[in-house]
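Some notes on the structure that comes next.
Removed from the display is one protein chain of the complex; every other protein chain stays in position.
Each chain carries a letter (A, B and C) given by its place in the written order, and its residues are counted from 1.
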Amino acid sequence: MWAFIHKLGSPKWFYAISARLQPWFWVAAAVLIVIGSAWGLAFAPADYQQGNSFRIIYVHVPAAFLAQSIFVSMAVAGFIFMVWKIKVADMAAAMMAPLGAAMTFVALFSGAVWGVPTWGTWWMWDARLTSMLILLFLYFGVIALRGAFTSRDSASRAASVLAMVGVINIPIIKYSVDWWYTLHQPATFSVTSRPAMPMEMWAPLLIMVLGFYSFFIALTLMRTRSEILRREANKRWVRELAGEVS
Amino acid sequence: MSLRLQARKLACERDDRWLFRDLDLDIHAGEIVRVEGPNGSGKTTLLKILSGQLADFQGELYWNDHPMRRTRQDFLANLLYLGHAPGVKAALTPLENLAWYQALAGEPDDEPARFAALASVGLVGFEDLPAGQLSAGQQRRVALARLELIPRPLWVLDEPFTAIDRDGVAALEGRLAAHARRGGCVLVTTHHELADSPALRRIRLGQGGDDAAL
Amino acid sequence: MAFDSLSAFLAMGGHGVYVWAAWGVTGLLLVGTVIHARAERRALLRDLRRRARRAQHHGASSDVATSVSHQEGHARES
Partner (left out) sequence: MPLFREPEGSAGVAIRATLKRDLVLMMRRRSEVLNPLVFFALVITLFPIGISPDPELLAAIAPGLLWVAALLAALLSLDSLFRSDYDDGSLEQLLLSPQPLPALALAKVAVHWLLTGLPLALMAPLLGIMLSLPAGSYAVLALSLALGSASLSLIGAIGAALTVGLSRGGVLLSLLVLPLYIPVLIFGAGAVQAAILGDGVSAHLAILGALLAVALSLAPWAIAASLRISING
């Protein structure tokens, strides 16, 4: 077990194994997203209340899921880096952050656009949107903190600590925002809390969620491989690799 | 109890450049070890690593033959570190500054000892002035008074002679030698040339500047 | 199929602007991140190749013996 963890932590080994895994995740992401999109956009029945505007759910919910999961992944990677000094974990955390922020933005944007036909306004202080907005600021904080240090080791460790502090706070923030929302807007219709969805509606949603997760894994593998090359550019195996490629 | 600080295969990389590599050190009681090297050769970094402040390095540290990770508390209880910045609060008087250091070190509160320590660095009459009103050299002397006040076997001193006048330099040099004779040990960087003695050893850094991959 | 014609599909029952805006931005961001990741990887590999060529050039012009000892140094490191 220990040997395995440390082997996984070796950038060279990770570089090799991720090269084999990566294509599968790209294929899975492409297939799932294409099927999910077609099903969600063209085949799923329209919602009896919202009509076709409800089809935004197929990008809004996967993006929102991913936005939260990426932050948790970042914190877990940071923890692994801090405890076992596995640098690949930190590289992955660094590469995830921009995608997480992008997904948070997608969730916010699609939520806001969805608001126009539903609430008749571009922005509503809806509990989910407000939590997403706060999450976006948390992402900005982690990215900015990492960029502010000159020493790479300090940057990595500071970003790890902040991600861990953030991940402890996310449930607290979510809970308090939900509470605040129910207090101020008791009976407003919430776009995503729908009790019973027929199978033709939730199946494409599930496929889209899986597709987004595959996309996240594939992209993170790819960018972590790039980051390995960047940070290990002076190592012998990377130089040899560069020689082979040329 | 003996006194031994060891480093094995110490290596430190900064900005894709090795400051030092494969550095083995063995520092014993009764020694004055002077770390030498040009500017930017990693003297301060080495002292920070050896005093347990920096974690970003490769290699192992041992304190009395135990890995540093496990004896850190014990190590810190035996260490007195003086960095580039004197660590003297400008708004506090020298006496108040020392009182905090005494408590921080776990020593009993002892005002006469603080007066005596300040007297030993030539600060009689300045005990109750805010340290901000003292000169740079005098502030440095307040920091040096800790050497007298807080009995610790291992001294790690980064440029302790900065801003000190000639008499002060001589007194400090004498203090270092006396500490080594008593069985303490001193790790020091300085541009000031220390007088040769059997206790004095030198570590030279900065032949490197090598490419990090080599 | 929930729509009768292509125009009905594009109109989305009058909500076309909103649906397509949300989907479009999402798609653009996904494609954009992939393009960025590919460009990043290509630039890095180009940079590495340049370094490798420079190192070869450097090694060829310098003393053979030192370059051999460098190689050994590498081997011990890894």
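Going forward, contacts are C-beta pairs under 8 Å (C-beta built on N, C-alpha and C of every residue); 3 or more make two chains touch, one makes a residue touch a chain.
Bear in mind that the values here come from a model prediction, so they are computed numbers and not experimental data.
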item: Displayed chains contacted by the hidden chain, counting the whole assembly; value: A, B
item: Residue of A:116, A:173, A:197 or A:210 touching the missing chain in the full complex; value: A:173
item: Among B:68, B:88, B:164 or B:188, the residue in touch with the chain that has been omitted; value: B:88
item: Interface with the undisplayed chain - residues on chain B; value: 1, 3, 29, 51-56, 73-74, 76-79, 81, 83-92, 96, 99-106, 109, 130, 151-153, 182-184
item: Residues of chain A in contact with the chain not shown; value: 82, 134, 137-138, 140-141, 144-145, 148-151, 153-154, 157-158, 161-162, 164-166, 168-169, 172-173, 175-177, 179-180, 183
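Here, only the chains that are shown with their structure count from here on.
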item: Chain at maximum distance from chain C, centres defined as averaged CA atoms; value: B
item: Innermost chain by mean C-alpha position; value: A
item: Geometric centre distance via CA averages, chain C-chain A, whole Å; value: 18
item: Between chain C and chain B, distance of the C-alpha-averaged centres to the nearest whole Å; value: 49
item: Shared-contact residues (touching 2 or more other chains) in chain A; value: 235-236, 239
item: Touching two or more other chains - residue numbers and ranges from chain C; value: 74, 77
item: Footprint of chain C on chain A - complex, ascending; value: 33, 37, 41-46, 51-53, 55-56, 58-60, 63, 98-99, 102, 105-106, 109-110, 113-114, 116-117, 215, 219, 222-223, 225-226, 229-230, 233, 235-239, 241-243, 245-246
item: Chain A - residues contacting chain B, complex; value: 151, 153-154, 234-236, 239
item: Of all residues in chain B, those that touch chain A in their complex; value: 14, 16, 55-56, 211-213
